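A single protein chain has been omitted; all remaining protein chains appear in their positions.
Moving on, here comes chain A:
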Amino acid sequence: MSDTPRKRSLETGRRYPGSTLFGLLCGTATVLCVTALVGLLATVVAEGAPWLSTTLLTSFSSRKPELAGILGSLMGSLWLISITTLICVPIGVGAAIYLEEYAANSWWKRLVQLNIANLAGVPSIVYGILGLGLFVRTLGLGRSVLAGALTLALVVLPIVILAAQEALRAVPPSIRQASYALGATRWQTVWRQVLPAALPGVMTGVILAIARALGEAAPLVAVGAATYVAFVPYSVHDEFSALPLQIFDWASRPQEEFHGLASAAILVLLVVLVMLNAGAVYVRLKYGRRIKW
């Protein structure tokens, strides 16, 4: 309402018309993104909300829409992301610590670094084919939860490594120097100073990676996950389905009712994702506050 800022912006506008235009374009881009997102969410909620029920969460897939639920695929997805996390966090964070804290800046490190960055951009279906050849056939794991989780771990490992490296790099060198100055060994420095300081960043990366794993369908199709699975996997050797596969199957069915069910399943997937992200925010707040430099 006040006069001065508007007046100033008008003056800049007069002197640099390109600036106003650019600002407008960027604003339009933002509005477009938000509108698309809100529109998408509104459609999914409108279509899926009538189908949200306890039946959806407590029963298995069925050819009859009124009996169909996502118990099998939701549990399959939870199994998958749990095992994927167990596999990719130690390996990914370990690799990041090695590259940031231990490896000398040699051609070897640069080569590895370049490859990790490239691997992060490889389409996930490629990992799916690799998983089918390596885990399902060569290692004989079959179309099991373990084979699916190992494949997903491959997909998200580069993301975890890059995010963890970023977080480790953000820890100021002065922390390390102070630690060394007090006589700490490299192990003590990394384990007690650098890693706790980097933890919020690492966790954010891990959560993003898990969210990615949760939404992947292509590598699981390649590995050979089934679409009709009427049981909760009991061990890592059991077969499984996953939420994205269930959603895809329902969305491509001819009957209208299954499209509503697909939307409801998308809502459940979104809730799981929001919960994961809330976890990341919590970790950042809880551990981030303790660190001051």
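Operating definition for what follows: a residue touches a chain if its C-beta (ideal position, glycine included) is under 8 Å from a C-beta of that chain, and two chains touch if they have at least 3 such contacts; residues count from 1.
Quick note on the criterion: contacts and distances are computed from a predicted model.
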Protein name as given in UniProt for the chain not displayed, "proton-translocating NAD(P)(+) transhydrogenase", "Protein phosphatase CheZ", "Phosphate-binding protein" or "Potassium-transporting ATPase KdpC subunit": "Phosphate-binding protein"
Residue in contact with the excluded chain [from A:L99, A:L130 or A:L150]: A:L150
Of A:I116, A:A225 or A:A242, the one touching the omitted chain in the full complex: A:A225
From A:N118, A:S174, A:Q188 or A:S252, residue that would touch the chain that is not displayed: A:S252
Residues belonging to chain A that touch the chain removed from view: 60-63, 83, 86-87, 136-137, 139, 141-143, 146, 150, 221, 224-231, 234-239, 241, 249, 252-256
